[in-house]
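Of the protein chains in this complex, one is absent; all others appear in place.
Labels run A and B following the written order; every chain starts at residue 1.
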Amino acid sequence: MKNSIAVGDDIINLDKEGYLRQLEDWSEEVANLLAKQEGITLQQTHWELIHLLRSFYQRHQLSPANRALVNLVKRELGPEKGKSAYLMGLFGGSPAKISSKIAGLPKPDNCL
Amino acid sequence: MSEINSSKTVSIISRQAPYGSNRAHQSLDIALAAAVFEQAVNYIFMGDGVYQLLGNQNATSIQSKTLVNALETLDLYGIESIFIDSQSLRERNLTPKDLALNASIVSRGEIAKIVRASDSVFNL
Partner (left out) sequence: MSTLHTVSKAPSFRLLETCLSIIQAGDAVLFIEDGVYHCQQSTELLRNSEVKFYCLREDLIARGLIDRKLDTIETVNTQGFVDLCVQHDGIVNWF
């Protein structure tokens, strides 16, 4: 994992697991680059989750762990999407960790 | 609404105000960790712990995170058994209308029953 990414002339610092060091460094362009590092090309279905996570974090100052993420998505986007399988299809084996990373949030606590 | 879990159960009694020490935050960490491990959790607010639930808090003024905003996510972690000691509210001249969180207002007798029915109790 690289410890920084370049966005135009700016160098954006990441921690050793690839999370943003400064949450205010986030932009959609940064999200695309962070996703690329995870081998993900962001589609509309990813963006709807990224925006949901960011507004959740703004309200609760917390990145949701897996179970909470599933319940959050179920509540906000409906039961079809509020499933582990759907989220793993988009973000891979650890959807809470990877989606928080791309959304520019801290790593979720209490994540198995 | 909340109900008492009778199976394998962890109860947390949170008795401290939200920012004067880190104990209120530790209560939340324990609750979330227990929930992630699929334990049934009872979250009980007593004594100065009821101050954690007051509405209109904004801890950015003291460079902290506003704890009640995180407490609002308990239901997403499957923690729905949330209890508030009515005597503690009364002693502080507070009513459920002053609180930002929906929870069951219970008597000391009911709290005693919840504690007795728990496999482990974290009291902090």
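For the reader, a short list of remarks on this structure follows.
One rule holds in what follows: a contact is a pair of C-beta atoms (placed from the backbone, for glycine too) under 8 Å apart; a residue touches a chain by one contact, two chains touch by 3 or more.
From a predicted model like this one, the values you see are computed outputs, not experimental measurements.
Taking the full assembly into account, the omitted chain touches B. Contact with the undisplayed chain is limited, among B:Ala59, B:Ile105 or B:Val121, to B:Ala59. Summarising the interface, subunit B meets the missing chain with residues 17-20, 47-48, 51, 54-62, 64, 66, 68, 92-93, 98, 100.
Everything that follows uses one rule, which is that only the chains that are shown with their structure count from here on.
The mean-CA centres of subunit A and subunit B are about 29 angstrom from one another, to the nearest whole unit. Residue ranges on subunit B touching subunit A, taken from their complex, read 29, 32-33, 35-37, 65-66, 69-70, 72-73, 75-78. By the touch rule above, subunit A contacts subunit B in their complex via residues 59-62, 64-68, 71-72, 75, 109-112.
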